[in-house]
Structure formats: C-alpha cells, structure tokens
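Remarks on the structure that follows.
All protein chains but one are shown at their positions in the complex.
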Amino acid sequence: MNVSTILIILLIGAFATYLSGDKLASKVALLFSLAALGCSILLLNNYNAGENISFIANWINKPTIVLALNADGLGIAMVLLTLALTPIIIFSSFGNEYKNAKSFYALILFMAFAMAGTFLAADGLLYYVFWELALVPIYFIALIWGNGDAEERRKAVVKFFIYTLAGSLFMLTAFIYLYQKTGSFLLEKLYAAELSSNEQLWIFLAFFLAYAIKIPIIPFHTWQANVYQKAPTVGTMLLSGIMLKMGLYSVLRWQLPIAPLAAKEYLNIFISLGIAGVIYGSIVALKQKDLKKLLAYSSLAHVGLIAAGSYTLTLDGLRGAVLQMIAHGFVVVGLFFAAEVIFRRFETREISEMGGIRIQSPKFTSMFLILVLASVALPSTFNFVGEFTVLYSLSQINIWFAVLGGTTIILGAYYMLKMFQQVMLGEANSKTFADVSLNEGISFAVIIAVLLFFGFYPKPITDLITPSLETILSVINKN
Amino acid sequence: MGNILNQIGIENYIFLSVVLFCIGIFGVLYRRNAIIVFMSIEIMLNAVNLLFVAFSTYHQDAQGQVFVFFSMAVAAAEVAVGLAILVSIFRNIGSISIDNLKNLKG
Amino acid sequence: MDTNLALLLVLTPFLGFLINVFFGKSLGKTVSGTIGTLAVAISFIVTLVLFNQINSTGKGIEVTLFDWIQISNLKINLGFLLDQLSVLWLLFVTGIGSLIHLYSISYMHDDENMHKFFSYLNLFVFFMITLVIGSNLLVLFIGWEGVGLCSYLLIGFWYKNQDYNDAAKKAFIMNRIGDLGLLIGMFIIGSMFSTLDYATLKTAVSEGSPLLSLAALCLFIGACGKSAQIPLYTWLPDAMAGPTPVSALIHAATMVTAGIFMVTRLNFVFDLAVDVQTVIAVIGAITSLLAATIGLVQNDIKKVLAYSTVSQLGLMFLALGFGAYEVAVFHVITHAFFKACLFLGSGSVIHGLHGEQDMRKMGGLRKAMPITFWTMMISSLAISGVPFFSGFFSKDEILLTAFHHSIPLYVVGSIASVMTAFYMFRLMFLTFFKEFRGTEEQKHHLHESGSLITIPLIILAILATFGGLISLPGNSWLNEYLSPLFTKAEGGEHHLGATEYTLMGVAVLGGLLGILIAYIKYFKQNNVPESDDNIIGLSKLLYDKYYIDEIYEAVIVKPINFLSKFFRDYIETGIAAFVFGFGKVTGEIAFQGKKIQTGSIGLYLFVFVIGLCAIVSYLFLAQ
Partner (left out) sequence: MIHIPDLANATPVGVIFCILAFITIITAFLTIFSRNPIHSAIYLVICFFSIAGHYLLLNSQFLAVVHIIVYSGAIMILFLFTIMLMNLNEQKDVHRPRITRLGAIVSFCLILIVLIALFINSKPIVGEYDSTGEDFQSIKVLGKILLDDYMVPFEFASILLLVAMIGTVLLSKKEKLNK
C-alpha cells in the first residue's frame, strides 16, 4: 500500500458521491473521507515503521513527466491535515440543505483529492496539475452555492480564479525554465539544479507570485476577504483551512530549496512582508462589519506570521510554520463553522446584528470562546506552540521582527475579543438562538480536542516533520 | 515538335500572370460591387492556373495540369456557393455593396 | 510520590473546574460551590504537606512530566519546580483561595451562574498553581496567560453589561501587552543561554551585559502588565467590575502578585541588570504615589481598594528594585492577608447594601455589621502601618531598604504610605461611622452577613494581625527560609540601630498623621464627598485619574481604530482597484483594439497586400 491509495479513494469517492444521488451524497462523502483518513493513518503507521510508502510511475515520456508521489514527514503531515479536516468540513455541513447536493459533495471530495495530490506530488508538472486542479472545484463551490448577490459573487469569484491562475502561470514558467536546465521535473533533480544567483532570483520571484497570491501575503490578498465572505462556509473552510496551506507548504517544499540563494539574500524583505501582513491584517480586522470578513483578515494576519517563519530559513522557523499551519487549519475551520452556526440561526453575518447569544447558548459560547482563545494563541492551545516557535525563530534573525510579529498577540486579542464581545455578550437578543445541536457539537469537540491535545503534546507532529524539514534545510544550505 | 517556350519564354508567362494577378487584387480593392469582386477573384485564380500550365510545360510534367483541374473544380464550387450567398444577402439587405457587409466589425 | 503530589496539587482544581463545567448546573448551587471549595482546599492540604517537607529538608523538588516544545537550541519540558519560593506562594494562593471560595458560596448564592463562577475560580487556581510551580519560564507563561484568561472571564462575569465586558477586554489586552514583553524577554534569554529552565539558568547566568539588561527590561514589562504598574496599570481599577470575591482573590491577593513572583524567581537575572533595577524601583515608587493620590478622592469603595492595591504593588516593586526580594515577598504575603480581608469586607458591605458601592451612600454600618467592621478595621490598621499589625513590619522593611539606597524614593514611598493611611481611614469613616446615608429600604435590610462570609473575614483578620511575625526585624524566619534562592546576601538582616528606630518612628507617625487627617475631615467635620458634578480643581483631576485612560484612548486606541478604518476604506479599496486595474487595462486595450476591426474587407485586403509586400521584400532583401 502506498500513498496513491489515498488519492484513489478520494477520486472514487468523488464519483461515488456524484452517482449516489442528492439524498445520500453527504453520507457517502463522509464515508469516503473517513476512509481516506483511516487509510492515511494506516500509512502514517507504516511510515513510522520505516516502510517506503512513496509511489512512482511513468506518465508522459516526452517531456518527461513522472507520476511521483513522495511521502515524507512533511507531506504526510499536510495530507493528514487535509484528510482530518475534510470529514469535519463535510460533517459540519450536515445542518444545511444544498440543492444539487451530489455535485456539491463530489466537488468537495475532488478538491480534497487535488489538495492531497499537491501535498504529495514530487514532480514539478504533476504538482502544478494538482495545484491548478484544486482551483476548479472551489470555483464552482463558491460560484454556485455561495451567498449574497449573484453578480457580486461572480465578480469576486472570477477575480479570485483569474488572480490565482495568473499567479500560477509564473510558477509554470519557472518550472519550464527549470526543465530546460535540468531535463526533468523531478523534485530531487530540481533540488540538485545548478543555478546562478540571478536565475535563482527570477525563479524565486516567479514562485513567490504564485504562492503570495495563494497564501495570501499582502499586497496580494485582495481576493481573500471577498471570496471568504461570498463562498458558502464549506468553501471558506476548504479555502482557509487547507488551500492556504498549499501555498505555505509549497514555499517550504519548492520555493526555498530550489532557489535558496535568492531566499537568503532577500530574507529580510520577505520576512518583513510577512510581518507587514500580520500587522496590516490585524488592524484591518478591527473594523470589519462582517463576521466572515473579520475572520478572513485574521487569517491574513496569521498566515503572514507563518510565511515570515518560513522565510527565516531556520529549523525553528520552518517547524514553527508547519505547526502553525496545522493549528491554524483547525482553528480557522472551527471559527468559520461558528460563524456558520450563527448564520443558521440568525440568517446574518453582520456583527452589529448579533449580540446576546451567550445567554441563550452557554455550550456554543464556551466552544466559540475556546476557538477564539486558540486563535489568539493562548498557551496550552496548539496555536501557541506554533506561534511561539515562529516568534522565537524571528527573534533569532532580528529581535525587532519578533517584537513586530508579536504585536499579533496584542492586536489579535483586541479584534477577536472585540468581536466576541459584540457577537456573544451583552443583553439577550430578540431573536432566539438554539444551543448547538449534537452534530454541530461533535464537529466543535473534535476540533477543540485536537487543538488542546497538541497544545500540550505537540511531540508526535514535531517528530514527524522534523526529519523532512532538516532535509529541506540541508538542501538550502548545500553550498 | 519543339518546346513552345523556346519561342515565347517562360518569363513572359510569369509576367503575364503577375500582371493578371495584380489586376485581380486591384479589382477587389477598387470595386465595391460584390459581383465584380468575385470576378476579380476569378481573374486571380486564372492567373495562377496559367502559371501552373506554363510550368507544367516547362517541366514536361502533367502534374501542374492536374492541379489546374482541381483548382477549376474548387473554383466552380466556390462560385456556386459564393453566388448563392450573394443572392441571399441581396435578398436580405437589398444591396451587394461590400461596404454594407460589416458584421465582422469588432 | 513527589510527581503524584505535584499532579494532585495541580489537577485537583482542574478536576473541580471540569466537574463544575460539565455537571455544575445539575448539581445545584451549594454542591457545586462545595466541590469548588474542596478542590482548592485539597490543594491547600497538599501544599501544607509539601511545605512541611521542604521546610525540613531545605531542598526543592523537581518534577518533569514530558517534553513540550522543541526548539533547536531549547528543549522545553512541561515540568514543575517546588522549592521554598513556590511553596510559600502556593500557601497563600491556595489558603486564601480556599477562604475566598468558601466566602463565595454565600456571596454568589443568588447568582444563576454560580457553578460557572466556581468553575472559573477553580480554573484560575489551576493556572495560578501552574504559574507558580512551573519549572521554566514557558510553563510560567501558561499560567501567566491562563490567569489572565480567568481574570477576563471573571471580570466579565456579568456579561450582560457591556461596560463590564469592556473592562474585561481591557484587562486582557493590557495584560497581553505585558505578555509580549515577557515573550521577548524569554526569547532573548533563550537565545543567550539556550535554556528557559530556572535551575539551569541560574548557573548559566554569570555576568551582566546590555542584552541581559534588555531581557530583564522586557521581563519587567511583562511584570508591569500583570502587576498593574505604570504604564499598564489602568486595567486594574476597571477590573473591579467583577464580583468582589474575584477582586479579592485575583486582583488583590494572587494574580497581580505574579509579576513580583516572576521577578523574585529570576532574581539572579535582575541582580545583574542594575540599570533595570533602578527602573523598577523608580516605576514602583511613582506608581505607588500616583495610585495613592488617585485613591484619595475615589468614592467607590472598591475603586479605593483597587488603587490602594496598585499603590501597594508599587511599594513591592520599589523593594524589588533594590534587590530586597524577601522584603517584597514579605509584603506580598501581608498584603494578601489584609487586602483580601478588606475586599471581602467591602464585599460583605456591598452584599449587605444590595450592590451599593458608593461610599457617599453608606455610613454608620458599624452597628449593623460589627464583624465586618472589626475585621476591616484591623486590616486598615495593618495597611496603614500601625505598629504590631502585619503591615507595619513589611512596609517598614520596604521603606528601610529604600532609605538605605535612595532618599528621594524613600520620601516618595513614605508620602504614599501617609496617603494610604488617609484614604483607608477615609473609607472606614465614611462607611462605618456616623449616620446611614442610603435609602430607608436599604437601612431596613441592614444586617450582618452570614457565617460563610464572616468566618473567612475573621481568619484573614487574624492573619493580618499576626502575619508580621514571620519576619520580625532582626529575627526573620522568612529571610532564612528564602535564603537558598538568592545569590546575594542582601537586605534582610538589618542591624537595628538608631537610624532604623528613627525611621520606624517616622513611618508610624506618618501613618498616624494620615489617620488623624481622615479623622478630622470625615469624623469631626463630618464631611461627605461632593457629588460627581461638584468636584473641581485638583480633586477633579485626581477623581478623573489624571485622565490617563482618556490619554490612552486618544493616543493609542483612537489612532489604531482610525488606521483600521483608513486601511479598510482606502488602502484595501486602493489595492483592490490596482488589481482590478490589470483587468481594466486589458479590457481597455481590447476595446480600443476592437476599433481596428472595422469590418471593411477592402481595408483588410489593403493591409494584407501591404503586409505581403513587406514580407516578400524583406525575405528578398534579406537574402
């Protein structure tokens, strides 16, 4: 058994979901996503036992493109993140009725397939194919099942689509250039490529454009808030929970090792960009009127920090970035789900129309509060582990980076608590708010359990990712 | 029997067909009447055919003539369809001036 | 065994928290209160056992549970360190904690969310214990932020009132500013010495350097946030929005002393950063004076106590600044006793008056609430530094230390002490003497609180009276007990000479002077503070707390919010317009390019011919 099994399960799942009809679709999708998760855990077990679970097969001969799926610790961690979040996301949508549900759930599984593929691919072009493939389902999900005015939604979604596609095009150019140079798209061949510092700079920038848009790093973030707001919550969760991580992961996997000289030379600039995102995102989030938009900007701030950590090129920075990616994935899915839970009851996302929920629903309040606190990286949550490591690595580069990046813990607390106060506290709202149902509770509980468990015991993940990060670092520091 | 080209020279055929071809182009540009434009196109086709035949003789090879044969078939088909189109255009807009046919305008 | 004890110590309050969270509502108020109290009481008993052990062996206990965070040059364990300092701290955290829990059973009985209150309190105790017994700075940080969280939850306990929520939020955010300082301090220390472990750190730190001073300064900023020092003190008075037991436990006795704990814990770092010590002393003295002046004119009974707390914390930092850690610890302990007692007493008053907190509407409660009165009287005497009460010894030691190091700071501290005596007795006279100034209905219901409230008061009053015995001048048990912690043999054993006795006399006289002024003004002349509108001049400035909140609002909060709006409305749209600009430009080019396509076949052909000529001539000429 190797990693291709996961992809096959997901792909079959997507077809089966589509064929199962609207009524059964959600359950079939959940089943397949759980099966994929189980399979990946099994594979993790095998991997830890020292088994080789990578997969390689020929695909196209000229130009040489290989179906190479490489599963190292980092890849497995990201796939696990994807596959752990997918069932949660699917399950969290059980309270909603979607028209044409079979396509909807099939698209979700298909997206999971593409994203898992992106995390596993070890061939540049295969990776690119998966990368772009992930864009297609989210485009339809956001466009068809989104909310708000259809015309505005179309505008936002098309902008997102073209924007990210345009960014990726530069990445493709870089890959083709690399192919000209090395005659292969294979990861290790690209790692071994001899490139002058000038070439590296251009390749680095080409990758950067693709990733900066996907992550997003300011000033490439303009698609984000609007799409998050317009997309259905499931889509937002997929986008913010997993798809953002594709960009961040790619920075570690592709950008830094292939163009290390450029990364080293312009280290300060890229870290500064990330940190600027932290501060900017936090400040903009303060005055958002729409709950989902606020969360979008908070996400911008967090990924800014992750990106800054990645660009430090230290083991701590990379490790912290990966930990924070996983933590952020869970917490942001939880937060968007909370927004969805409120929407199901109040039919609004305007913060000003909420308030007084706590009186009516203590359970929901507790869960939401824990998520808010995790999002502001309270110690003993997983996010703290990541954020601490990242900030520590920043402090090793320059203490001011840590100070400026650290403002996130102040500003983050400010906007999140302000939001929490406006949404949850205060006098009872005139509208009734039923407390969380069992289904909703389970989704929350799983997310919170993960966050708290790894908050105290992040060792399994750290042990999983560290060897592959060390490999990447050794490639970066090879000369 | 000697080659006819010994008496006339292939250059003269070339020049003749060049002139004929240019007259065709001139006609297309000069006239607005779609029928005349059509005729000009026929002139151009014939210029080419003439050259084909001349070179066929020059090379002592029948293939050039075969091509002329095909080109005639195509010309016939083209004229038939083209004129049919013209007729239906005329029926619809009452004019065959190509100035009125600007649906391709961006 | 030690591991189990430590775990029992930490996890009992956590268990109490879990039980109250999940089953509190169904268990009923009394049961949930009892469980909460028991959980802390068990911790207290465990602490006693541990204290006994450590006091006899003189050795600390280290417990390592598991690796927590791995950083390349740092390995951070989740581990506990139980030594003299932490156990001492635990003693009054869990001890006073138990008393306050007990008190709350009665005090909060009317509140519908009582189980929640107890669960938060238990959670607080859990985090406080974690803070105190953590074996490295990061475990301390868990507790540090955890208590901040509980403080947030408890200040905003009556969450229907958005003002209270604002206060809670403010407390959390101001604490977080300090936390950032603490984090940065940790980063610097971590990168300098590759450890955050106290024990390792103590051996690693050898000599001062600018970087170490910077680290110490950052750590001190953290302490400022938690312990309400300038410039981060404004949250503490606002934090009085929470229920009174919370004010007593968190905002007087335990959490706010965390900063002092941390500085004491890292004394070996601060000892090497002399500049920072000076900063600490100066800030402590200024805070002490500033808060005392504000306290002079406040009319809300809890606000007076809050400013008094800030002022006393300032005095403790004054001591810390001179490296007299044991003196600061001593004052922390006595302060915990009498300030908890005062808060609980004020809670009893407020409870008796059904929520009235304005002293102008009190008076004459002495007869109706004798126990409350006497316990509060004792505590007021203690805080004013009247001889032989606990506060006398501790405060005197601080002033003595100050005198030895810096006369100006000594003067500042002394003035603050005089003011303290004044406003405390102002509080006492306004509350308990003369006639009752409230409504008739309130007067009708005046009664002494129940035994669950008075018993903790009495115990605390006893402690406030005799607490000073643990560190008598010249024969200090406390100094001896704590001595293994400190590298420098400093401060403690003063030689009691003529100067010392004179200073003592001056301090006592100052205290009595303060009391006398209060007596004349509020008892003899029977003054009652003016209503809010009529306060003018200097009093107005003091009453409005030097407008520091307003200044912060105008200088920090407003600009950030303005910036946020500006970013949202202009920068965001600007960048969006720029991105859309690419699309627009493409569209425009297409639109203009469209015009070339006139649809005129003639033109096309003309261009075609020109092009053909050009290509043919080019090819021909190129040969």
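Worth a mention:
In this document, chain identifiers A, B and C correspond to the written order of the chains, with residue numbering beginning at 1 in each.
In the analysis below, contacts are C-beta pairs under 8 Å (C-beta built on N, C-alpha and C of every residue); 3 or more make two chains touch, one makes a residue touch a chain.
Computed from a prediction, not measured in an experiment: that's the story for all the values here.
Considering the whole complex, the hidden chain is in touch with B, C. Among the residues C:Leu513, C:Ile589 or C:Val616, only C:Val616 touches the chain that is left out of the figure.
Remark: the residues of chain C touching the chain excluded from display are 602-603, 605-606, 609-610, 612-613, 616-617, 620. Residue-level contact of chain B with the missing chain is found at 1-16, 18-27, 29-33, 35-36, 38-40, 42-43, 46, 49-50, 53-54, 56-58, 60-63, 65-66, 68-70, 72-81, 83-88, 90-91, 95-97, 99.
Convention: only the chains that are shown with their structure count from here on.
If you sketch which chains touch which, the chains link end to end in a single open path, with no loop closing it.
Interface comparison, B-C versus A-C: the higher number of contacting C-beta pairs is recorded for A-C. With each centre defined as the average position of its C-alpha atoms, the distance from chain A to chain B rounds to 65 Å.
Computed centre separation for the pair chain B/chain C is 98 angstrom, with centres defined by C-alpha atoms.
Between chain A and chain C the centroid-to-centroid distance comes to 37 Å (mean Cα coordinates, whole Å). On chain C, the positions that touch chain A within their shared complex are 21, 66-72, 74, 78, 116, 138, 141-142, 144-146, 149, 152, 156, 159-160, 162, 165-166, 169, 172-173, 176-177, 179-180, 183-184, 187-188, 190-191, 560-561, 563-565, 567-568, 571-572, 575-576, 578-580, 583.
The touching residues of chain A, counted against chain C in their complex, run 159, 162-163, 218-219, 221-223, 225, 280, 283-288, 314-316, 319, 356, 358-359, 362, 366, 373, 378-380, 385, 388-389, 391-393, 395-396, 399, 402-403, 406-407, 409-411, 413-414, 417-418, 421, 424-428, 456-459, 462, 466. Contact residues on chain B toward chain C in their complex (touch as defined above): 25, 28-29, 32, 98-99, 101-106.
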